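One protein chain omitted, others in place.
Naming follows writing order (A and B), and every chain is counted from residue 1.
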Amino acid sequence: MTFGLQLFQFILSGLTTGSTYALIAIGFSLIHNATGIVNFAQGEFVMLGGMFMITFHSLLKLPMLPSFFLTVLSVAAIGLLLEFGPIRRAKSKEILILVMITIGASISIKGLSMILFGKNPMTLPPFSGETPLILFGAAIMPQSIWIFGITVSIVLALNYFLKKTTTGKAMRAVAASRRSAMLTGIPVDRMILLSFTFSGALGAVAGMIITPITTTSYDVGAILGLKGFSAAILGGYGSMPGAVIGGLLLGVFESLGAGLISSEYKDAVAFLILLTILFLKPSGIMGKGRLRRV
Amino acid sequence: MGKKNKIYLLAYALIIFLVPAIWKNNYHLMVLNIAALNIVVVIGLNLLMGFAGQISLGHAAFFGLGAYLSAIFTATFGFPLWPTIILAMVITGMVAYAIGIPTLKLEGHYLVMATLGFNIIIYILMIQLDGVTGGPSGFPGIPRLQVGGFVFDSDRKIYYLLWTISVGTLLLSLNLIHSRVGRAMAALSHNEIAARCAGIDTENYKVKVFVISAVLASLAGSCYAHYITFISPGTFSFFYSIQVVTMVLIGGIGSLWGSVFGAILLTILPEILHAVKEYNVLIYGIILMVVLIFFPQGLFPVVAGIFRKRKDEARSGMELVPGKGP
Partner (left out) sequence: MPEKVFQQNQTILETREITMRFGGLEALNALSFSIAPHQIVSVIGPNGAGKTTLLNAITGVYSPNSGEILFRGMPISGLKPFQITARGINRTFQQVQLFSNMTVLENVMVGMHPRTKSGFWDGLFHFASERREEKKIREKAETLLDFFGLLPKAYWMSAHVSIADQKRLEIARAMAGEPELLLLDEPVAGLNIRETEAMGDLIIKLKQTGQTIILVEHNMHLVMGISDWVIVLHHGAKIGEGRPEEMQKDSRVVEAYLGT
């Protein structure tokens, strides 16, 4: 294989994983915009997505499509419960405490998953076979096509929802200013609940589409969360287009790093990018600096 | 520091140093020795959480950095013991500085992810750089702690050394929070804008507190390595970071006495419960959530409240529970 072709191959596979990072990053942004919380459990949603899909599809032998929607519903419900239970019931509303509650939730989900699903890595069959397609001489797995397709559809649908529907506009109003939104009579609590539910659903999808490629296990949540977060920072924290661009870029950087340097240190790439961006341009590629009111 | 704290500290030190005389079981002393080191880490972490309003999920990595740097420099290169421990603290401090500068300049919780990432990287390095670290099977044969030819070669002997370090850390930290700098830190963790407008260089303080906190973890890590004489990556995984965060929360954010309580409780409790290892992670997760949801001030004020009379309630809140005190 020529070097150019190899590079192309790395970029393609980077865009594939990058798409899932984008979905995770969007999840982070939704919750952050609504509440100011870094939802540490975001990565666990992704892990649960993979695990539930394996349970419904591989273990209970349900067909692909029902399994897919059941998984989305289940993880969305877990997202909803996280907000409705721990976050809402918390005596202290300090951000520090709330962030830490999501850390606690993340650890609990991980601990429970270890008991329920065991410690071994598990995988899913690809959605439609494993015969690679050839594009300009590079091999693309059908699963990658699925990943691109699903990610693009979700991003478009979410964009439509946020820009065109009343509920979506209300969510954006809450993100812009919680106080003004409350004064306008927008049910802020419900919008926050919605952001957690959506983040759960997004995590579920990310987990389901990536598991056939990367496999999953009970403990992948933290690292996936870190990557989604880094992607969000790279693109500009809180910005939707930023999340997508950041996710794709991070995927490509990581894939190039693994391919050209060493795959053992692949996970270090996200961290280095995170620190570099915070150092050089904390508002990210698409972000605008925000001012806090006094 | 206030008279009350001085009396508490004296009583505490007295009890601590009487324990080995009464307690004959060496295994129990070992558990207490680990508790002494955990206290050092937890106090450091609490300075960060309670006085800079920031969370670190990478303290296992700083603890591990201290342990491995100590092991490598003394066992592999034959450096002298105490200078090495200090060198490890300096290096760890510089690493923390490098992480803190970009993340703490910003308002918000960027540090939590950066330290998580750092923990993951350090863990990868401990396993991958097996030529230097011994890889997954660990690093054996680390020289024991000694002072002027006196080797601390039993749990009982080392008890006094580790607890001196532990009590010393508490003393200095109590001093710090009851000073101009401590007040500034308490202010910035509570109301950053007001603190900045009151003339406090909040970024600088946050970075400094983070560095101190990492340096304390490094010190504890070095002591751990020279005490157990064998280290392996498993000890320094992300889970230890979670454990120390939980200890801080149980004791109460911003309460140093609470940290002592939290660290001792959560070091001893698993030994008593002999919890099945499988449930460990889940149990910590649930403890974290329950404490955070229902007792955001930690369990220590609840427990202490049972013993304390209510008479001096109205007086200064900074005396016993600074930071987020009621």
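A few points about this structure:
In this text, contacts are C-beta pairs under 8 Å (C-beta built on N, C-alpha and C of every residue); 3 or more make two chains touch, one makes a residue touch a chain.
The structure presented is a predicted model; accordingly, all values stated were derived computationally and were not measured.
The omitted chain makes contact with just one of the residues B:202, B:246 or B:259: B:202. Here one chain is not drawn; of B:176, B:228 or B:286, the residue touching it is B:176. Which of B:16, B:89 or B:187 touches the hidden chain is settled by the complete complex: it is B:187.
Counting the whole complex, the residues of chain B in touch with the unshown chain are 1, 172, 175-176, 179-184, 186-187, 190-191, 193-202, 208, 212, 314-318, 322-325.
Everything that follows uses one rule, which is that only the chains that are shown with their structure count from here on.
Distance from the chain A centre to the chain B centre is 32 Å, each centre being the mean of its Cα atoms. Interface of chain A with chain B (complex): residues 36, 38, 40, 86, 89-92, 94-97, 99-101, 103-112, 114-115, 222-223, 225-226, 229-230, 233, 264-265, 267-268, 270-271, 274-275, 278-279, 282, 292, 294.
Interface residues of chain B facing chain A in the complex, by the touch rule stated above, are 49, 53-55, 57, 99, 101-103, 105-110, 112-114, 116-118, 120-121, 124, 128, 193, 238, 242, 245, 249, 253, 278-286, 288-289, 292-296, 324.
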